[in-house]
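Take a look at chain A:
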Amino acid sequence: MRKIIKNSYLLISVFMLLILAACGNDTTTTDGNDSEAEKTDGPVSAKIGVISYLTGPGAAYGEAITNGFNLALEEINEKGEVKIELDIQDSAGKQEQALSVAQKLMSSDDIVAILGPTLSTEMNVVGPEADMNGIPIMGTSTTAAGIPQIGEYVFRNSLPESLAIPAALEKAVEKFDAKSVAILYGNDDLFTKSGFDTMKAVAEDMGLDIVTIETFQKGQSDYNALLTKIKDLNPDLILASALYNEGAVIMDQARKMGIEVPFIGGNGFNSPQVIEIAGPASEGLIVATPWFGDKEDPKVQEFVGKYEAKYGKKPDQFAAQAYDALYIMAEGLKNAGEADRDALRDALAEIKDLDGVLGKFSFDEEGDVVMDPTVLVIKDGKFQLFE
Partner candidate 1 sequence: MVLELKNVTKNFGGISALTDVSFTINEGEIFGLIGPNGAGKTTMFNVITNMFLPTSGEINFLGEKISGTKPHKITDKGICRTFQNIRLFSQMTVLENVLVGRHCRSKSGVFSSVFRTKSQQSEEAMTREAATELLDLVGLSDYEDVIAENLAYGQQRRLEIARALASNPKLLLLDEPAAGMNETETENLFDLIKEVQKKGVTVLLIEHDMPFVMKLCDRITVLNFGKKLAEGTPEEIQNNKDVIEAYLGSEEDDDLDA
Partner candidate 2 sequence: MLGELLNPYHLQIVSFVLINIILGISIYITLSSGQLSLGNAGFMGIGAYTSALLTINFEVPIILGIILGALVAGIFGILIGIPALRLSGVYLAIATLGFGEVMRVIFVNWESVTQGAIGLSGVPHLGREVFKTLTAIGFDPEILGLKNNQFIYLIVVSILLLINIFIVWFFVRQNKSRVGRAFAAIKMDEKAAESMGIDITYYKVLSFTQGALLAGFAGALYAHVMAYISPADFAYHRAIEILIFSVFGGSEVIWGAIFGAAFMTIMPEALRFISEYRYMIYGAILILMMAFRPQGIIDVSLLQWFKKIIKFRKGTDHGTGIKKRH
């Protein structure tokens, strides 16, 4: 009798396994042979896959990104020049899952392009696969070096650190007449490590004296030791390649310790959250960004207004980049004139000076971003243009 109870465990689990396998099978079926039909006349209709970081510690990024997509989607479909459908999938920020999901999207014939994934680590895995299968893929938040170089089907519209950091650094050095810098970076994260590599190269190019290079790890709470060391070396500027979570805490502890010099951050440091976490200690953070929500541009203000009305919060750079990305896709589809992967790729590569909320946008020959970043500084409790 006890045997039977015991073994029911196994039966149940086997049964569950079967059900799960069955579920896995079903989810890929889609009701889409309409792409062929739409080809002849009327607007181009296409389905685009989205891979986003929707669950787990970085879910906030994925949420902002998908919000940006959805807002753009509504507007584009309303205009009616092209008709787009999105298939949004979660990757939980993990390479394995991103790759699985990408396979799922790529193997479905009516998906013409992929937006995402969120993290550069994921793109490093998904990019080569997409390139080999000949499906255009565009990152909206992948800023690490080398992403568009993966292949000719790989694009991005996120401002790489190699554009953002020199812009911020040049302006700051000029303004403060800085000679020496200390560099801080999170060494266990692709994003911040990649930002650091750029920072170091730029600082060396500019002939700045790097007094020290210090590292920290994700989730660290005590930065006193390295800040004390930096304080002692007394640099003119501190370059911090950090995500805003750690970055804000670093600024807070630095100001407490009496370090008053400006901080220059990378893309990941650029978030209103910094002000929220560090409060007055965040004053003096300089970042370069494609996105400035207070820009006096009707296009920008319209986007901010709509976004706020719909999602109840101000859009950040991730939302803005995603919003523009879908417009880029729509433009590409319109120019391609058909829902075809290769045609779309060629059309995307041709895009020049497209007006978006981030400014004028073009791809260079590698599929990377060409645009002028805006340099901002935190002053009086908010981001302002840094002049």
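One rule holds in what follows: a contact is a pair of C-beta atoms (placed from the backbone, for glycine too) under 8 Å apart; a residue touches a chain by one contact, two chains touch by 3 or more; residues count from 1.
As a selection rule, all candidates are chains of the complex that A comes from, given by their letters.
Please read these numbers as outputs of a predicted model, since none were measured by experiment.
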| item | value |
| --- | --- |
| Options 1 or 2 - which one, within this complex, touches chain A | 2 |
| Residue ranges of chain A touching candidate 2 (in the complex, touch as defined) | 3, 6-7, 9-10, 13, 17, 19-21, 23-25, 27-28, 54-56, 59, 89-90, 92, 95-97, 99-101, 103-104, 106-107, 121, 124-125, 128-129, 132-133, 144, 146, 150, 186-190, 192-194, 197, 215 |
